[in-house]
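For this view, one protein chain was removed and the others were kept in their places.
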Amino acid sequence: MSLYVGVAGASRPEPALLGEAELLGRRLAEAGAVVVCGGGPGVMEAACRGARSAGGTTVGLLPGLDRGEGNPHLSVALPTGLGQGRNLLLVRASDALVAVGGGFGTLSEIALALRTGTPVVGLATWSLHLDAVAVEAFPVADDADTAARLALETARARRSDPARTPGDA
Amino acid sequence: MSLYVGVAGASRPEPALLGEAELLGRRLAEAGAVVVCGGGPGVMEAACRGARSAGGTTVGLLPGLDRGEGNPHLSVALPTGLGQGRNLLLVRASDALVAVGGGFGTLSEIALALRTGTPVVGLATWSLHLDAVAVEAFPVADDADTAARLALETARARRSDPARTPGDA
Amino acid sequence: MSLYVGVAGASRPEPALLGEAELLGRRLAEAGAVVVCGGGPGVMEAACRGARSAGGTTVGLLPGLDRGEGNPHLSVALPTGLGQGRNLLLVRASDALVAVGGGFGTLSEIALALRTGTPVVGLATWSLHLDAVAVEAFPVADDADTAARLALETARARRSDPARTPGDA
Partner (left out) sequence: MSLYVGVAGASRPEPALLGEAELLGRRLAEAGAVVVCGGGPGVMEAACRGARSAGGTTVGLLPGLDRGEGNPHLSVALPTGLGQGRNLLLVRASDALVAVGGGFGTLSEIALALRTGTPVVGLATWSLHLDAVAVEAFPVADDADTAARLALETARARRSDPARTPGDA
């Protein structure tokens, strides 16, 4: 069974992140992982382009009802009609999640993954403070290569852990 | 963009339906359609087996949180954690839906498709009466070949109708 | 803990059903039950009007994002943004469900309730056939008084059954 790695990121990110997202998608696909995302433009499209360029499979969980709103690099485009409710679907469909850049949708995906036990890797994304104290809730990668490696490692570890029960309590 | 045809059906159907479901999946895949289903055993597994045997792509929208509960013939297995809430996802992800056999989950998918304007084709499935009068709400096929043909036709017609707005009001 | 009884029905029903729906709501409220519905017009509004006239509590699970789309007889109006996905929420929120009249949304609620073990009572609603054989999947009441009584009985029985586990497998 393939690993599924989610890529969360904004539809209008800083341009510098697009190259990173594309490389991330390529590395994940080269390792045989399915790339799951929200199916939109920006970070999502770049990651899909990278994955497809390496012969990979990409899945888009679209917020609306129209399949045509998906980016052109999706192997499978699924309209959900759930709006931001598809963010939780992305987390549940992912063995690990890479969060690229900012955006509040991305932040919600980080939070839902942390809440439900899905490993998260950050790349130029949010960091969290509680009562003015930094909380290191997930590892942060400096580049796409490292992000892909960490995500694959944590996804594999989670998959092979017999004690793990899928959790969403 | 490929057509997506949903296949709804019970996990423990009458055995006679399994051959029909497998042929249905094969015909859909031969026509280039992606087969979407709930990812489980029974009708769903048979349709996926047929689609894969013709080189097709199959997507399973699983009710639980564990990818391992999917049948072995899924190209893409997506745990949703929505229980029967994935039934609406199946409808929204489908350009047309074929309902095979009985089961109340299948009935809910027929109803949700009719409610939201997704074409439905029946194969040995529920028929509806209101106040003791039969309501012919969707075409019924006599065999898998006919079901596949009708589903593909209605899916294509819906896709190409410029006046259609995706609906779920 | 109060009983919660769901009332499913169309937003544009046959006019004759409105009086029945209003009486149903009144009877449920007189028995102390909370009335849950989709919050819209038609059957839903009539049931809420009846329940409020008896001092009852009514909850509307709205399909859209705008609280203002709820009918004026809701104690609590909750926009869900789930479209027809709120139908499953209605079922899950109900200890028993009364289906009044036709409509495919109502049919989906009947099916989801049957699928997940929520007792259903029909009132001038769909009946089901499988392979041309009638399937008596739920009791049918001849009038609102009987529907209310049956719904309250089955809701109470379900609540007090220690072996029952909430089900949505």
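We call the chains A, B and C, going by the order they appear; numbering starts again at 1 in every chain.
We adopt the following convention: contacts are C-beta pairs under 8 Å (C-beta built on N, C-alpha and C of every residue); 3 or more make two chains touch, one makes a residue touch a chain.
This one's a predicted model, so the numbers in the text were calculated from it and none came from an experiment.
Colleague: Tell me which of C:Thr57, C:Thr106 or C:Ser127 is the one touching the absent chain.
Modeller: Missing-chain contact among the listed residues: C:Thr57.
Colleague: Touching the hidden chain in the full complex, which residues of chain B are there? Just list them.
Modeller: Residues in contact with the chain left out: 81-83, 85.
Colleague: Would you write out the residues of chain A that touch the absent chain, in ascending order?
Modeller: Listed in rising order, the touching residues are 63-64, 83-85, 87-88, 102-105, 107-108, 110-112, 114-116, 124-132, 135, 137, 168-169.
Colleague: Mind listing the chain C residues that contact the chain we can't see here?
Modeller: Touching the chain left out of view, chain C contributes residues 1, 4, 34, 36, 57, 59, 64-68, 75-81, 88-89, 92-93, 95, 166-168.
Criterion: only the chains that are shown with their structure count from here on.
Colleague: Give a one-word verdict, same or different, on whether chain A and chain B use largely identical residue numbers at their interface, taking over half shared as same.
Modeller: Copies use mostly the same positions to touch.
Colleague: For chain A and chain B, what's the span in angstrom between their mean Cα positions?
Modeller: For chain A versus chain B, the centre distance works out to 28 Å.
Colleague: Residues of chain B that contact two or more other chains, please.
Modeller: 88, 168
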